[in-house]
Each structure stands twice: as C-alpha cells, then as structure tokens.
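All protein chains but one are shown in place.
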Amino acid sequence: LKVGKHVPVPKFQALTIRTEGAVLFASIDNPPINLMGPALVSDLVSLIQFLNSTEEYRVVVFSSANPDFFIAHFDIVKAPEYRVAAARLTGEASAATLLRHLSEVKAVTIAQISGRVRGLGSEFVLACDMRFASRERAVFGQIEAGFGLVPGAGAVQYLAHLMGRGRTFEALLGANDYDGDLAERYGWVNRALPDDELEPFVFELANRIASFPREGLLAIKERINAITLASDADFRCDYELFGKLVRQAEPARRIRVMLERGMQQLSDTELNFGQALREFDK
Amino acid sequence: LKVGKHVPVPKFQALTIRTEGAVLFASIDNPPINLMGPALVSDLVSLIQFLNSTEEYRVVVFSSANPDFFIAHFDIVKAPEYRVAAARLTGEASAATLLRHLSEVKAVTIAQISGRVRGLGSEFVLACDMRFASRERAVFGQIEAGFGLVPGAGAVQYLAHLMGRGRTFEALLGANDYDGDLAERYGWVNRALPDDELEPFVFELANRIASFPREGLLAIKERINAITLASDADFRCDYELFGKLVRQAEPARRIRVMLERGMQQLSDTELNFGQALREFDK
Partner (left out) sequence: LKVGKHVPVPKFQALTIRTEGAVLFASIDNPPINLMGPALVSDLVSLIQFLNSTEEYRVVVFSSANPDFFIAHFDIVKAPEYRVAAARLTGEASAATLLRHLSEVKAVTIAQISGRVRGLGSEFVLACDMRFASRERAVFGQIEAGFGLVPGAGAVQYLAHLMGRGRTFEALLGANDYDGDLAERYGWVNRALPDDELEPFVFELANRIASFPREGLLAIKERINAITLASDADFRCDYELFGKLVRQAEPARRIRVMLERGMQQLSDTELNFGQALREFDK
C-alpha cells in the first residue's frame, strides 16, 4: 500500500474543505437542504479516494454549512445520476457499498451533526466512525417505513449493532424524528452536546486523535471494523431489498404525493418529516 | 404465502381483544396474577397463527388487565399442560420455540408494561419487537438463578444482545427486581414513561406504524430478525439446560419452599420476589 506524501486536495462541488495540521474539515454545502445527490456522492467518492492516497490527514470532520439540515436524505429525483457517481469508486452503483467504503477509509471520520439528518443522510453519519450531535439542533430519522421502503444503505446493520433490537424496531418502523438527547440515549450518536459546545468539543477531539501515531490509529480502526462492520453481503442485501420495494406501486405513489407536498424543497414537509409521514392519509 | 383478507378473530381465554383499524390490542387477563399457564400459552399459539393468516392487523399491543402483574412468570404447577399447549404451534413442547415464533410473527408487536413481569413473563416481552414500561409500576426480574435454574426461553439471548455482558450477568445472576427507569438505562426496555403517559404514547406509536404500508414493515422486521434474532439451536440449548436443572434436587426443593411461601398466589412473595429470594435461607 504505497501512498504519496503529498497529494493535492481535490476540487469539490458540495463540500467546502479546510485543513489544519493532520485534520481535514469538510463542510457539506449543497443548497437548499443538503440533499445527497450526484454532486455530494461524487465528492464523497473523490474524498475517499483522496484519503486512501495520502498519509497527510489522520482525521476528517464532517459538518454542515446549513443550520437546518446536515443531510436531508437522498435525492430521489436524481437517483440514476448519483448511482453513476457512486459506481466510480467500486464499479458498483450502490450507496450501500459507497458508505461501507467510507467506514473503511484510511482516516478517522467524525460527524459533527447540527440540523436534520434523515434516510441516507443518517446512514452517512452511521458510516462515520463517531457521531456527536447538537442537543438543540440535531434531528435524526430513518423515514423509509413511511413510504413502504426499508433503509437501503446500512441503517439496519449499524443501528441494530448500536441500539439493539427493540430500539432499532422502533426507529425503523416508527420512522419518526429523534432529537439529539434521545439519539444519545438510544446510541444513535456518541453524545449530544449543547449547540455552542459541539464544535469546540469535536475540534479538540479531532486534534487530539490527529496528534497520535497514524499506524496505531489505523490498526485500531481495522480491528474494530473486523469485529463490528457488517459484511458486504449484508449491505448488498439491504440495498437490493430497497431497490425491489421502491419500484412497487404504493411506495412510488407515496413518493409522488410527498414530492407534491414539498419533499426535496425547503418546506414544512422537510422541516417536520416525521409529522408529515404521520399525516399522509389524514 | 397466501393469506386471507378477512379471518375472524379467534376466541381467547386469557386475552381480551379490542381492534381499531389495523391495530389489535390484547390485554392479558388471567387472575389472580397473570401466570403464563396453559390458558395463556394456548391463546398465544392461537394469536400467532391468526396473525400469520391475515393481513388485517399490522400492529399488536400487549397490555395487562391487572395493575400489579403484567405476567408473573410461568405456571410451574401446570408445566406439563402448558407444554402440550405450546406444542400445538410447532410440534415442539417448548416455551422457547413458542417465543421465538412470536418474534417472527407477521405483525409488529409492542409490549406496554405496567406491573410485574418476571421469568418467562420477561422473556415474553423480550420476544416482542418493542417494550415500553411504566416508570412507577413496571418491575422486571429474571428470577431463575434464585432457584438454581437458568432462564430457558430466550432471556439469555435477548438480554445479552440488548444490554451487553456485564449487565446481563448482573440481571441473570442477581435475579433481583428492576424498576422501569433502571430497565431503560440497561436496555431491557426501549423507554420508561410516566404511568399516565404510557398508554397514550403506545397508542399513538401503534397507530403511526399501522398507517405505513404493510410490506415495508414486514421487510424491515425480517431484516432486523435476520441480524439480531438468535438461532433456533441457541433457544433450544437454553431450554434443554433449564429442563435438565429443574429436575435436580436443590431447584426442586426451592420451588417447593417458595410455593409454601405464597409463590403463584397473590402474596408478598409474588409482590416482592427479588426480596423473597434473598431471604430464602434467612
């Protein structure tokens, strides 16, 4: 595994990058609501390839430039295009495989979560090594059940491991919004912190870890993944099940109705998705 | 898997049924202390078969008609009869196999727990998909170690997964009573709620889930079970170990003594089982 000593940071469309020593800060900036679409997926592919090709950055911190949304969810309208973007990494047009690669990237990844993070967005932060949430501003949700779908990119795998059967059933079947404190109690995040303490806390932790020898960090990451990261086959199984269900009549109808009601736009539907799903038939 | 559109709800002896839309509410009513004996086991078998034969009910809520007991524990005096009742489902006279079937039933199951739930009763709620407890009135206990026994119907499997090694050792070896708050901290239940909020909370959650498409719910349930439900062999192993130990002299003696002290009746022993086990030799 030969990696160069200095590789220039690539250009990104939906990520704003700042580096400080061995820490790379990536702010997600994809207006209006940080959808995970072709631009962000393409950037993630480039970032993973970059981090695997350099020894310069030991820690990556993901945050959001949008105070209300960390990542809203995947861009349902542009699904074919983001699948093409995802395929660039592994030849496989799958968000599940992409996120599993993120879990194995040769740097420590930390999600600093303020704002809403739902569906594939929640799966993105679950694929990071650690998650810290704003007590006041973070909102978590796996909204798939509200459409008749299953999470397709790892939420079943990560959450079942992190929060156990009972709470995973509740989170996935209920498809409701969880605030930072409840997300901490359930294990969805490492900790919830007061909003004004979140960034300094993560900054210090990132710099602390980055001050330790790289080889030990990667060895620890490899061992934890060996024990806890679900197999490629498990990720693929979830993804194929999602793909099968999303082509059926009722999920397709619900997606159409929700798009008419403001899904994918800066709207009440996106701000209060848990409630919008509950009122679907009312 | 052909299932009829309308199948009449069967008659039950120890369950009172109410239905509302796609939610079936089953209240456990087996005086004086809701023992899990032949009547309740037979009803559970019928209910599981019914739920697997109809698409009408997406969610089942289990509660208790008795304010002090959800399910006291299994009926040790009528063990041969309830084993016959259990065998009706699978040909196997095993409470463990019965509860594993409950975990795989084709509906979402929620336990709304007020009152005491110990031994096989605790294993029953652990076999449900989700558990919510009254902060003031719920009491949890795996009392088997106090008799020289092991839990035989899944508690080892479910609790080790939900609360980890250390807390499972404590709960199973200590055989003491846990209130709702501690049960939440340990992961025995999803959440503990103030007693007067428990029913409205579960009612809303059940109706929320029941408003989502059935196929997605069942797909999610299947995936979570695929990852987290222990194997038939593991359940059988626990059950056989219980069966081996219960025939030995010291457990048999302790059961006799506890029966003389009020076990299986509405008594101080049943109300404060954790304390009664501690005072066994005093």
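Here the chain labels run A and B in written order, and each chain numbers its own residues starting at 1.
Operating definition for what follows: a residue touches a chain if its C-beta (ideal position, glycine included) is under 8 Å from a C-beta of that chain, and two chains touch if they have at least 3 such contacts.
This one's a predicted model, so the numbers in the text were calculated from it and none came from an experiment.
When you scan A:26, A:60 or A:108 for touch with the missing chain, the hit is A:108. Only one of the listed residues, B:168, B:190 or B:228, touches the absent chain: B:168. Although one chain is not drawn, the whole complex shows that of A:43, A:129 or A:270 it is A:129 that touches it.
By the touch criterion stated above, the residues of chain A touching the omitted chain are 108, 129-131, 158, 161-163, 187, 189-190, 205, 208-209, 211-213, 215-217, 219-221, 223-224, 227-229. Touching the omitted chain from chain B are residues 144-151, 156-157, 160, 164-170, 172-176, 230, 234, 237-238, 241, 245, 248, 250-251, 254, 277-278, 280-281.
In the analysis below, only the chains that are shown with their structure count from here on.
Chain centres here are Cα means. That of chain A falls 36 Å from that of chain B.
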